[in-house]
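Every protein chain except one is present and positioned as in the full complex.
Coming up: subunit A.
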Amino acid sequence: MSCPAERRLRKELLELLTNPMPGIYIDEEKVAKNINEWIVTIEGAEKTIYEGETFQLQFSFNEKYPFDSPTVLFIGKIPVHSHIYSNGHICLSILTDDWTPALSVGAVCLSIRSMLSSATKKERPPDDMIYTRTCSKNPKKTKWFFHDDTV
């Protein structure tokens, strides 16, 4: 029997492939190679400031998933947003403190997409320069101080 983390990831993958979510696409080839590393493409929603843009999220899971949260960050072109640092780190509470095992890749994508959709201005976080110079490579090691709970 495969380990519980893998088993659950396969279930999530199957679910996302059979019932795709709008604006969220999974790189099946990459996932097939390694179930613990996912690349997900997110399309900026219509009628938002990110309309027409696409971004890529990288998910990394460890063997404690879903009890431990996945590591999630943007790679490649990083969306300009007040909660997204220029190195791809995302300031979103469900990725660390507020993670629960009932959340999923789909739920995280959805909430990142809605975080993008709710933005009215394209700007970096005020502490972007300092943070990106001093932070760990792993965003889960940052002690996030969440800007606001509404997003």
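Definition applied: contacts are C-beta pairs under 8 Å (C-beta built on N, C-alpha and C of every residue); 3 or more make two chains touch, one makes a residue touch a chain; residues count from 1.
Methods note: contacts and distances are computed from a predicted model.
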Next item on the list: Could you check which of "SWR1-complex protein 4", "RING-type E3 ubiquitin transferase", "Queuine tRNA-ribosyltransferase accessory subunit 2" or "General transcription and DNA repair factor IIH subunit TFB4" matches the UniProt name for the chain that's left out?
Entry: "RING-type E3 ubiquitin transferase"
Next item on the list: Mind listing the subunit A residues that contact the chain we can't see here?
Entry: 3-4, 7-8, 11-12, 15, 37, 58, 60, 62-64, 66-68, 71, 75, 87, 100-103, 127, 130-138, 141-145
